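Before we start, here is the structure in question, set down as structure tokens.
Only a single protein chain was left out; the remaining protein chains are all shown in position.
Presenting chain A:
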Amino acid sequence: QGRLDFEQPIKINAERDWFDVANKIAVFEDNVVISQGSLSIRADHLEVTRRDDQSDVFTASGSPAVYEQQLDDGSPISAEAEIISYDQTKQLLTLSGNVKVSQSNSVIQGSEIVYNFATQQMTANRGDDESDRVTTIFMPKKKSDTNNEPTNR
């Protein structure tokens, strides 16, 4: 899962930027793009909070905020959500609010999805509402994709 990405610096571009020095928060606004190797997150608003252990948590919000990355095998994974939180030290990506993750031929939707880059595990949680569900859609491979059958007889 883009392991090489974590060795790269994180670059942030945005139109506006200000620092709340006392609370150790950096705020970026308007056309925010976070990039780290092949990982990129686009959002309207980003807060980078420095914790006491000097690590940073990046919390991006947008309508929606969009995450994209290239897996180790080169295939793309993308996701969108109202809030995308990226914990650099724990290598956790938490998406919440109308979450939709698309990877190869599958789509997962839910209220909150947590992806652990270190263990490469994805946990999808439904919302508090009883009717909320986690939905996973596996798209069947198209016939033309199968190698052993001639496409036209």
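Assume a contact is a pair of C-beta atoms (placed from the backbone, for glycine too) under 8 Å apart; a residue touches a chain by one contact, two chains touch by 3 or more; residues count from 1.
Everything that follows uses one rule, which is that contacts and distances are computed from a predicted model.
Participant: Identify the UniProt protein name of the omitted chain, choosing among "Glutathione ABC transporter permease GsiC", "ATP-binding cassette domain-containing protein", "Electron transfer flavoprotein subunit alpha" or "Lipopolysaccharide export system protein LptC".
Facilitator: The chain we cannot see is, by its UniProt record, "Lipopolysaccharide export system protein LptC".
Participant: Looking beyond the chains shown, say which of A:12, A:71 or A:114 touches the absent one.
Facilitator: Missing-chain contact among the listed residues: A:12.
Participant: Could you pull out which residues of chain A are in touch with the chain that's been left out?
Facilitator: With respect to the unshown chain, the touching residues of chain A are 6-22, 24, 26, 28, 36, 48, 50, 54-56, 88-89.
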